[in-house]
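Working notes for the structure below.
Note that one protein chain is taken out, while the other chains of the complex remain in position.
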Amino acid sequence: MRVEVQGLTVRYGDVTAIDDMSFSLSGNKIYGLLGRNGSGKTSLMSALAGYRRPSGSVQLDGVPVFENAAAMRQVCLVRHSADAADKGDKVSYVLEYGAAWRDTWDNDYALELVDLFKIGLKTKVGELSLGQRSALGVVIGLASRSPLTMLDESHLGMDTPTRYAFYDTLLNDFMAHPRTIIISTHLIEELSSLLEEVVIIDGGRLVLQEEADVLRSRGTEVTGNASDVDEFTVGMTVLGEKSLGRTKAAMVYGALDDEQLVRARQLGLELGPIALQDLFVHLTEPVGGKR
Amino acid sequence: MFDDRSPIYRQIADRIKADVLSGALKADEQVMSTNQYASYYRINPATAAKAFQQLVDEQVLYKKRGIGMFVSTRARDMLREQGRETFFGEVVDPMVAEARAIGIPLAEVIRRIEQHENNGGV
Partner (left out) sequence: MKIFRHLALTLTAFCAMVAGGSFVFAVALTFVVSAFRDVEISAWNIVASQVGPWFLLFIGVYAIHNVLPIAVAHGRTRREFLVAASAFSVVLALVMTAVEWLGFLVEGGIYSLMGWGADERATQFAYLLMYLVWFTVGMLCAAAFDRFGGGGIFVLPVALALVVATRVQVPGSGNLPFVTSLPYLLGAGWYVALAVSFGVALAGTWAIAREMPIRVRA
């Protein structure tokens, strides 16, 4: 499913959550939507799912999504503890809504997942632990088998084994039923190997959109004598620096060419990779770092 | 499972090459599918596919349409040859530098290597 966002703005009173954002996703990939708290991830996804009227345009496969029955059928957004799960309802009743109202719903798969995550069918949603409620959200999101499936912070409250079960399930279901999946998370380190493409937003604006593997190869940590490091990094995008005595490490963003690699060797500088998570931290840093 | 730093596809490709070199993967043997790899290592299938594509480009693997990926007949010889080219620069030189740094005489290093030779292998 192709996603096109053009000049999207979301405001709550005086607060601007999304500020004139434009981007497009070609679809059929697992996308990671990364951003700090309050960066606008939930607002963006809500606009993509037709949960609120967009100012600007949000189109799925070329048609606007808001209040468009044909486009809405293709979308599923699960925010935190499941929008489609009412606290007073039993889990079995929550699944009945999916079966009744979603054409693409796979009920056998839903039951299989409920069993996997050890969620009691007779338990009321309000009585589930936070982790179980998140897992129920994952059940709804995956069993919906929507061409555009969005999971917003679905790992909240899950313990480590449950999170790994979630990642495995997500990956296997994506391979069996390829579709566009957008996941937002804080646990970048854990999830990053699952992502094909990364969209980073900050302060309601798009910071970058890039293939995860390309992004990984973009960051380099340059370590060595402070003056040599300074000389080497002149004119480069330096995301962050730290010093220990006379040794300095600088995080630079952008691929290095052969000439630069040779120069680094001449200066005796050590070049190392940067984890996606560290890149993210520095790319979204409001103070200290340069964009 | 991955260090999340250098591109994952390169790490996967290196792992498959290591398996070919060690003989764990034999000539004309089928390798696991992209999805099996993705599922096993918990990585995106596109990433696994990228690793496979790199190995096909390097002629380590070949594709049989509709069946899967296989190890090239010449893959092991080729990788050994490439390994020999870089062995002294990438393995021996740093080892000598390390030995000097911690004060092990090179004669002692050579004696150790000769012991391996006399024991008939690594």
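Chains: A and B, in written order; residue numbering restarts at 1 for each.
Everything that follows uses one rule, which is that contacts are C-beta pairs under 8 Å (C-beta built on N, C-alpha and C of every residue); 3 or more make two chains touch, one makes a residue touch a chain.
The structure presented is a predicted model; accordingly, all values stated were derived computationally and were not measured.
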**Fill in**
Among displayed chains, the one left out touches A
**Asked** Which of these, A:39, A:132 or A:146, touches the one chain of the complex that we don't see?
**Response** A:146
**Fill in**
By the document's definition of touch, the residue of A:30, A:82 or A:239 touching the omitted chain is A:82
**Item:** Among A:50, A:131, A:157 or A:240, the residue in touch with the chain that has been omitted
**Value:** A:50
**Message:** What does the interface between chain A and the hidden chain look like in terms of residue numbers?
**Reply:** 42, 46, 50-53, 66-69, 72-88, 96-98, 100-102, 140, 144, 146
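In this section, only the chains that are shown with their structure count from here on.
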**Asked** What is the distance in Å between the mean C-alpha positions of chain A and chain B?
**Response** 33
**Complete:** Residue set of chain A touching chain B in the complex reads 29-30, 164, 167-168, 171-172, 174-175, 189, 192-196, 212-214, 216-217, 272-277
**Asked** What does chain B use to touch chain A in their complex?
**Response** 1-9, 35, 38-39, 41-47, 50
